[in-house]
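Notes for the one structure printed next.
All protein chains but one are shown at their positions in the complex.
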Amino acid sequence: MSDLTLDVQGLSTHFFTRAGVVKAVDDISFQVSRGRVLGLVGESGSGKSVTGFSVIGLVDAPGRITAGRILFQGTDLTKLDERALRDLRGNRIAMIFQDPMMTLNPVLRIDTQMIETVQAHDNVSRETARQRSRDALGMVGIPSPEERLNAYPHQFSGGMRQRVAIAIALLHRPDLIIADEPTTALDVTIQAQILAEVQKLAREVGTALIWITHDLSVIAGLADDIAVMYAGRIVETGAVEEVLDRPLHPYTHGLIGSVPSRNARGSRLRQIPGMTPSLLNLPPGCAFRSRCPRADAACEQDPPDTHPVAGRTLRCFHPQLEMVA
Amino acid sequence: MLRRLIQAVFVMLAMTVIVFIGVNVIGDPVEILISPEADQAERARAVAALGLDKPLWEQYWRFLLGALQGDLGRSFVFNEPALKLIAQRMPATLELALTAVLLSVVIGIPAGLYAGLKPDSIGGRMVMGLSIMGFSLPTFWIGLMLIMVFAVQLGWLPSTGRGQTAELFGVQWSFLTRDGLAHMAMPAFNLALGNIALVLRLTRAGVRENLPMDYVKFARAKGISPRRVVFVHVLKNIMIPIVTVVGLEIGGLIAFAVVTESVFAWPGMGKLIIDSINVLDRPVIVAYLMMIVLLFIVINLIVDLLYTVLDPRVRLENKE
Partner (left out) sequence: MSAAEAAGPAKQETPFRRFMSEYAESPVAVASLIAVVLIVGIALFAPWISPQNPYDLAQLDIMDGRQAPGTKSLEGITFWLGSDDQGRDMLSGIMYGLRISLGVGVGSALIACLIGTAIGLIAAFAGGKVDGGLMRLVDLQLSFPSILVALMILAFLGKGVMNVMLALVIVEWARFARTARSAALVEARREYMEAARCLALPKWRLVFRHMLPNCMPPIIVIGTILVARAITLEATLSFLGLGVPITEPSLGLLIANGYQYMLSGKYWISFYPGIALLVTIMAINLVGDQMRDVLNPRLKK
């Protein structure tokens, strides 16, 4: 499909630490098409950030990609050398991080940090680069961009800083943006604004977007598709309304159920019993079985990818088919 | 800023009190301030002239007034105003100290960068090992060994003294002549050793601390070349603490030049003070101490100013 921007097949990223091997990402597969938004959801430690870093090739020692293919517009990123990857980063694939205070260099001016991004991939003059930076700032809704260019990161508010980060990501009109919890550190109102901006821009430019978060409510309003991660594996994928309304995997079901807004006032918040297992010593079989109300002896095997319903992928021996019946 | 200035004045005053007590209260001021070779009549005259028969606080007041006017007594040995002697020797010491600072930055930062970027390489480990030796070894002995190897055995460099100097702005400097540079090479390097180790370790620690930071990852995610990431992004962040430390160490270097100047017979303030202590030329000692404290305070103030200029976060805070 020429429409498929990103096709991840069987990706595994392991961290080889002194204490043992941490399988942060274990055999995951997902796809993102042009102009679509994929929400990658999971609790902390589920491996979603590592997935993002794996795609853009910034997994640092002691971790590395151990298996799988990452097909970006047909090219396998795992086979590219560092030089080729660097050409793509910031250019065709961009990333937005969680805390903009830490991601923008505090001692360099905004214009320096934007101009260098432009000049890293386009051989243009400084003046031209500056012009493009100014335009990008305007595009994300930052008022008086000319003055702002001369400022330092700490002179911006949190929401503004994140808009700058988004502007930087958009400088070269990338085909894929990976956003790693970009609004977690911001107020809810700012968050809503930024979500709206990003959605609009993605539609206009046709960028594929991977939005990594633990917040289901964000995904509900923003994403087209959703992939749920647990303990380094993707347990369920599908279109967002379908998965959220009719979750097939017990974990997804539990996740949705534990969102406070979905609970009736005064009733006890529903929790998924137990704790996320340590990624160092994962028991064989389904990673969720220690906490799953439907687990039985069959779950001691690794569940394979299944497609119980069209357009949905699932890794479970006991899907909640009653939901879609 | 104003507070700092007031603090500085305070420290200077405290220094004058300490020096005054050291000279006039501890030990017999008559012995200390009057040349031991004077006879009875000369002594009596000197006592009256120096006001040693007056009450202590009045003596202090006279001392302070004299100091403010630049009169800190006359040297017994040279029979010249002590302050003038110190001032004459100051350029030699300053030149040595500043060259040492330059060396510590020029050698320390690149070496530290290398050790920080490649900590597990042979070069990286060697550099760290050398740095441990650098600040734990006795400087004066290293100086002796340098002389032994480079001057006595190899004959490449002159062993002692300052060599030729050339004039600039009315002052004699060594770095303007080739002979002067040859003479300055070993002492400056010797003096710089401890600092090189310090700058090296600071740089390395800074690199290791900054490399895993988010802004580095973000810069890489933008596709910025690794060279730029290190030399622009990381370096600018490391520079601030390094400049501060180096600036503050200049005072320490000027003080420690005492040792280097003695080993290499470099005619600066330091050698003068050691000689003066040995022959009990107290006015010179007093003049040296006052001058050093003044230098210290000035340097600290400059470093403070420099810090606000360098760190944009501090600079803009001050403005707003």
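We just call them A and B in the order they show up, numbering each chain from 1.
As a working rule, a contact is a pair of C-beta atoms (placed from the backbone, for glycine too) under 8 Å apart; a residue touches a chain by one contact, two chains touch by 3 or more.
Computed from a predicted model, the values in this text were never measured in an experiment.
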item: Chains in view touching the one left out; value: B
item: Option touching the unshown chain, where B:Ala44, B:Met126 or B:Met148 are the choices; value: B:Met148
item: Hidden-chain contact residue, picked from the options B:Gln40, B:Asn79 or B:Ser136; value: B:Ser136
item: Omitted-chain contact residue, chosen from B:Val216, B:Val258 or B:Ala287; value: B:Val258
item: Residue ranges of chain B at the interface with the undisplayed chain; value: 11, 18, 22-23, 26-27, 132-133, 136-141, 144-145, 147-148, 151-152, 159, 251-252, 255-256, 258-259, 262-263, 273-274, 277-278, 285, 289, 292, 296, 300
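As a convention for this text, only the chains that are shown with their structure count from here on.
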item: Touching residues on chain B, where the partner in the complex is chain A; value: 212-215, 217-225, 228, 232-233, 236-237, 240, 311-313, 316
item: In the complex with chain B, residue positions of chain A that touch it; value: 56, 58, 60, 86-91, 94-95, 97, 99, 102-109, 116-117, 120-121, 152, 154-155, 165, 168
